[in-house]
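For this depiction, one protein chain was excluded, whereas all remaining protein chains were kept in their positions.
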Amino acid sequence: MSRDLKLSELARRLDAELVGDGERTVSGAAPIETAGPEEVSFLARRKYLQYLPTTRAAAVIVGRDLGEVEPPRGLALLWVDDAHLALADTLSWLYPEEEPEPGVAPTATLGPGVEIGEDVSIGHYVAIGGGVKLGDRVRIGPHCSVGDRSQIGAETELRSQVALYPDTIVGERCILHSGARIGVDGYGYVFTDGGHRKIPQVGRCVIEDDVEIGANSCIDRGSVGETRIGAGSKIDNLVHVAHNVRIGRNCIIVAQVGIAGSTEIGNGVALAGQVGIIGHLSIGDGARVAAQAGVTQDIPAGETWFGHPARPHTRVMRANAAFLKLPELIQRVRRIEKQLGPVGADDD
Amino acid sequence: MSRDLKLSELARRLDAELVGDGERTVSGAAPIETAGPEEVSFLARRKYLQYLPTTRAAAVIVGRDLGEVEPPRGLALLWVDDAHLALADTLSWLYPEEEPEPGVAPTATLGPGVEIGEDVSIGHYVAIGGGVKLGDRVRIGPHCSVGDRSQIGAETELRSQVALYPDTIVGERCILHSGARIGVDGYGYVFTDGGHRKIPQVGRCVIEDDVEIGANSCIDRGSVGETRIGAGSKIDNLVHVAHNVRIGRNCIIVAQVGIAGSTEIGNGVALAGQVGIIGHLSIGDGARVAAQAGVTQDIPAGETWFGHPARPHTRVMRANAAFLKLPELIQRVRRIEKQLGPVGADDD
Partner (left out) sequence: MSRDLKLSELARRLDAELVGDGERTVSGAAPIETAGPEEVSFLARRKYLQYLPTTRAAAVIVGRDLGEVEPPRGLALLWVDDAHLALADTLSWLYPEEEPEPGVAPTATLGPGVEIGEDVSIGHYVAIGGGVKLGDRVRIGPHCSVGDRSQIGAETELRSQVALYPDTIVGERCILHSGARIGVDGYGYVFTDGGHRKIPQVGRCVIEDDVEIGANSCIDRGSVGETRIGAGSKIDNLVHVAHNVRIGRNCIIVAQVGIAGSTEIGNGVALAGQVGIIGHLSIGDGARVAAQAGVTQDIPAGETWFGHPARPHTRVMRANAAFLKLPELIQRVRRIEKQLGPVGADDD
């Protein structure tokens, strides 16, 4: 599954400064604490410097921002400006992606009027509905179901067991992971005659280009109109995006986040794990929300918010620090009251 | 996919007061900010009144509670008592539901002794276990698996990739969305001999009539006895309901809620997104719990609770408001102590 690469060649491709034996060959990558003598490793955080003296790796790629390090004898170093970028490049060279054979599995079914581009791969037991359009080099893994009239752009990949509800639009170069549910009915009811009557969910869901959606995440369709995930946004596992939410470009939405209906997320927003956002809000461009925060009001562009209910970062950090001193503070107030004797009733 | 409707006919059906040209025809519905000249839109919140002057919609349905509005020239208004109810009605007329052809897909498999009602539709690659009973007009989407001896009531719909564990009972007119898992083994172990031994989960799961369950939600079976979701309750995406939980009638359970084992939820309870409830509690009829709250004690009927740990709404709101003033409060107490000089040790 992996390819061999000489360290001198790796250094050349990375534009890295190589200190050590360029003739040595690596055939894989591994974490610094477990790498073997034919593997290259990475150092991007000072926390992991402790493993440098004892690593068995052939070479370590090090970010220049880590400052001086003292490698053990025989360990090659490759100094780079951006260790994470070098990691991405190195992994793509050492582990070229497996391309499935183009073709439609004999166990797959296609509805009437399906249009299929060039070199498309459709796996076992895939059910493609009527009128679906698949762009060139689309890859669909086993057990996916693609609802009627959906469209999937070129080079997009659906892993196993993905479900697209009817009329869903997915752009180019997207990756949808196993169990992702796209275009699900939104959660909308009107209470009448003693029960909850379903409001038909007749909108659609649009996933723009270069979006990745994690395993078992759920993106609802619009009630009317649409739900839209902007180009380049990346969504982790088990995320919930409700009807008529609009997420901008290049957002980072970490695992188990939930976004309620009609909320608008700007461009370049980062939502950490388990964040919840109520409906009909507006989150400005470049805003950041810390893990588990509960957002109940609009967030201006560029701000970092925190806590439950979420507020600007520094206010919450100070209040959190004070929180654990609260019992002691109550004691201090009690002592003051004792010293002062009877304090008159508050008469404002 | 959508039908045409004259505004005069729409007004008649809605019992709405029409102001504008009744001869105009609409063929779809859309949000007020994106609607085109052949679409009808809706105004139920004052927040969206800002879009009224510039909307391109043919007509807007407006709730009478919004008071006076000034429509632009040529825009028809339909005044109604309940805009959400009018929305539900209008959408059902404009977008009649697609009915799949009755019949069993040639790729589906049925176990021994399966009983199938009239006009049932079973999609591609569906696996129906032995002894299963399906009521009239049941619709089962692609890739569903229905465990042995399960029963599904008339007119219930399973979307794609739903799994019913064996012996699950689902009522009539239910909708189970893609990836819902019903009757899963509960999470029960006894620690013995240095390990966790599984307690067999031999109970069952009962979903009563008119229940909707969102995508990728998981409802455990009873350990012994049963887990039960009451008639008319609506469950959103990615919800977890543990073994032996009982949920009453007409409850609203929003996305990513988790309910631990044996807790009883009354009728008409509303749990907002990401709420967690520990086990063996009782939540009274009509109680409401705000988003992300963590419930650790019983909630009396009709109360609204909030926060973590959850407490009655007003107490938490006041404490939350005070929370961010905590650093300043500590400063104030420090100033008082300074002014008073040495304060004696607390000797209670």
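Letters A and B mark the chains as written, and numbering starts fresh at 1 in each.
Keep in mind that, in the parts below, a residue touches a chain if its C-beta (ideal position, glycine included) is under 8 Å from a C-beta of that chain, and two chains touch if they have at least 3 such contacts.
These numbers were taken from a predicted model, which means no experiment stands behind them.
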Next item on the list: May I ask which residue of A:Ala29, A:Val114, A:Val146 or A:Ile199 touches the chain that does not appear here?
Entry: A:Ala29
Item checked: Residue in contact with the excluded chain [from A:Glu9, A:Asp65, A:Glu118 or A:Glu337] -> A:Glu337
Checklist line | Of B:Thr25, B:Gln297 or B:Gln331, the one touching the omitted chain in the full complex | finding: B:Gln331
Note to self: With the missing chain put back, one of B:Arg45, B:Arg64 or B:Lys198 would touch it. Which one?
What the structure shows: B:Lys198
Next item on the list: Just the residue numbers, please: which parts of chain A touch the chain that's not shown?
Entry: 1-2, 29-31, 34, 41-42, 45, 47, 82, 84-85, 87-88, 91-92, 94-95, 97-98, 107, 123-125, 141-143, 159-161, 175, 177-179, 210, 212, 214-216, 232, 234, 236-238, 250, 252, 254-256, 273-274, 291-292, 307-308, 320, 323-324, 326-327, 329-330, 333, 336-337, 340, 343-346
Check: Contacts of chain B with the missing chain: which residues?
Finding: 107, 109, 125, 127, 143, 145, 148, 161, 163, 165-167, 179, 181, 184-185, 187, 189-190, 192, 194-200, 202, 216, 218, 220, 222, 224-225, 238, 240, 242, 244, 256, 258, 260, 274, 276, 278, 280, 292, 294, 296, 308-309, 311, 315-316, 318-319, 321-323, 325-326, 329, 331-336, 338-340
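Just so it is clear, only the chains that are shown with their structure count from here on.
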Margin query: How many angstrom lie between the centres of chain A and chain B, each centre taken as the mean Cα position?
Written below: 25
